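Yeah, one chain of the complex is gone here, protein chain that is, but the others are all in their spots.
Up next is subunit A:
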Amino acid sequence: MLRKLLMALALCCAMPALATAQTLQSILQTHSEEVAKPGRRTVGVLLDDLVASELPQAVPFLEAWRDREIVLREDDGLFFRQRDGDLFDLDTGEVVGASDGVALAEARPNGGVRRAIGDVLVQFQLSDPDITKRQAAVDAIARSMDASQLAPLAASVAGEPDPTLRATKERLIGLLQASFAPTADARIQAIADLGSDLSVDTRAVLSKILATEPGVAVTLPEGANIAAILTPGVDLGTDEAYAQLVKASLAPPVTSAADVRRALEANIVDGTVGGLPVATMDTQEARAAAYQVLAEAGTVPPLVTPDDQAAALNAHVFYLSYSEPDVAITDAARASLDAIETKVALSQAADLGLDALSLASIYFLAAIGLAITFGVMGVINMAHGEFIMMGAYTGYVVQLFVPDYTVSIIIALPLAFAVTFGAGVAMERLVIRHLYHRPLETLLATFGISIALQQLAKNIFGTQARPLTSPSWLDGALVFNDVIAISYIRIAIFVLALIFLALIVYVLRRTRLGLEVRAVTQNPGMASSMGINPDRINMMTFGLGSGIAGIAGVAIGLFAQVTSEMGQAYIVQSFMTVVVGGVGSVFGTLAGAGLIGGLQKGIEWLNPSNTLAAQTYMILFIILFIQFRPKGIVALKGRSSAD
């Protein structure tokens, strides 16, 4: 039938003029018998003619027929579509009258006929002028792959005008051929061609070809396509292997402790079981002995001892067999899948690298402000996380007033810097300035500010998370292949981190302010006798560090929720970054962020189900790391490091 279809298609391509003279009703009348009482074998001729007619109304007719809406008016033998009590003309689609009071016979196609109709419909849809319909048909095939779809799909490729959809179709044909091509050689060829495709559905197709079933027998069955022979205790658990034996009725079931108990309970005679008093049955050994007595008397099935189990396991061979009988095909599929998996592993490594890089840039942004203040002033600012939060809330508030997300982000970034710069300077002037010689107390005082700010944010903005929406051009992801992808937001954050790295390095190395900051870092006393005002430098540094925290807050808010507790989530990581990287060094912070970001992603990859464990192990690693490099990766040398 399919070949006929193709021929018909070719025919109508060659002679379009011939077909246009017909109406749908006239074709149906020609095959009146097949429409009214369709059968799987006879319907083919009618479908061929419909395809050949190229009538646009053929598709709705076929759909209606499939949905059992086609009726025969018994008066004149014409066919109509019946819906909601009205009769519709099949060619024009207009109402011709009510269905009540008219003698009608339903044309009920059976399951086989409806499948044939469905195939033809797919054929139509695959060549439909509307690209969305073609796309939908291709998607439908991709969702449920089936042997019957191969031919119509192959037929539609030649006439496909859209290059993208054409490529999709060709790919889908490859997948279908791998599973359903008529000859083994064709399948092997198709499978070999799949070896360069990393997509998930290709892997699914290959895995399906390689699907295995566990089996057990006394000797390996002849002619089965064996995937692997399993050794109990090595490749599969002994309990599991024995359960398999039991399931195949090759061994008696194990008597569990609960079974023993039930058997004993059922055989209590005058307070004794198997001649032993019930009261002594409070150990497993006593119960086993009693059960043994019962078993010897024949009242219960004999106990399967561990030795019996081992003997049964030894007497049988356990294997996995492919559902696909042809060895050549499974070998080809295995080779292709291995090739794909190697590439997937490489891509995953690259993807992991990108993830780690983006996490590292977030940590860098969050920690660099802290590193500057800590390095220059030796002050730990516990409220740093709350400055990040303030930045994020600044972004949120700006979005309330400026509806355009692009403009609002452009406003929010400098505004967040300004707000947190101001907050930082105020905090330095009011609190930290008075505590310079008591660093531990600075830690506590800033912690007081931290809890006050956090609660204040909760009182103002509520406890629920607030959204900070990114502009639409940051939606989506940069996709390299089916495995490697990175969202544009993360790229933007990476770029932001690079910009700030460049900016800070420039300020510290090339400007007067940077020179003075470095001087104060190295030796405040000497710097002040050289005419540098350490007070002003401290204030500026603290403002700068806090300002960058605000910008980091906007960046973090774009992909995480803005809540009053968001600062807490980053503060410990930021401390770790600074401590691991080495205090007072921009590149140290960079190295620390890279190390911590990479480490966290690495541990998550090793143990993907458990991010809590990943954080625990990372902190343990850092505690150990500090043992070997107490001053961090990049340690300041000279007198400044002595404290």
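Convention: a contact is a pair of C-beta atoms (placed from the backbone, for glycine too) under 8 Å apart; a residue touches a chain by one contact, two chains touch by 3 or more; residues count from 1.
Everything below uses one rule, namely that contacts and distances are computed from a predicted model.
*Asks:* Which choice in "Cytochrome c oxidase subunit 1", "sn-glycerol-3-phosphate transport system permease protein UgpA", "Amino acid/amide ABC transporter membrane protein 2, HAAT family" or "VCBS repeat-containing protein" gives the name that UniProt lists for the one chain left out?
*Replies:* From the choices "Cytochrome c oxidase subunit 1", "sn-glycerol-3-phosphate transport system permease protein UgpA", "Amino acid/amide ABC transporter membrane protein 2, HAAT family" or "VCBS repeat-containing protein", the unshown chain carries the UniProt name "Amino acid/amide ABC transporter membrane protein 2, HAAT family".
*Asks:* Pick out which of A:A105, A:I131, A:A248 or A:L456 touches the chain that's been left out of the picture.
*Replies:* That would be A:L456, which touches the missing chain.
*Asks:* Using the touch definition from the top, which of A:L303, A:L435, A:A465 or A:A635 touches the missing chain?
*Replies:* Final answer for the missing-chain contact: A:L435.
*Asks:* Since one chain isn't shown, list which residues of subunit A touch it in the complete complex.
*Replies:* 257, 261, 264-265, 268, 273, 278-279, 281-284, 287, 374, 378, 380, 431, 434-435, 438-441, 443-445, 447-456, 458-459, 572, 575-576, 579, 610, 612-613, 615-616, 619-620, 622-624, 626-628, 630, 643
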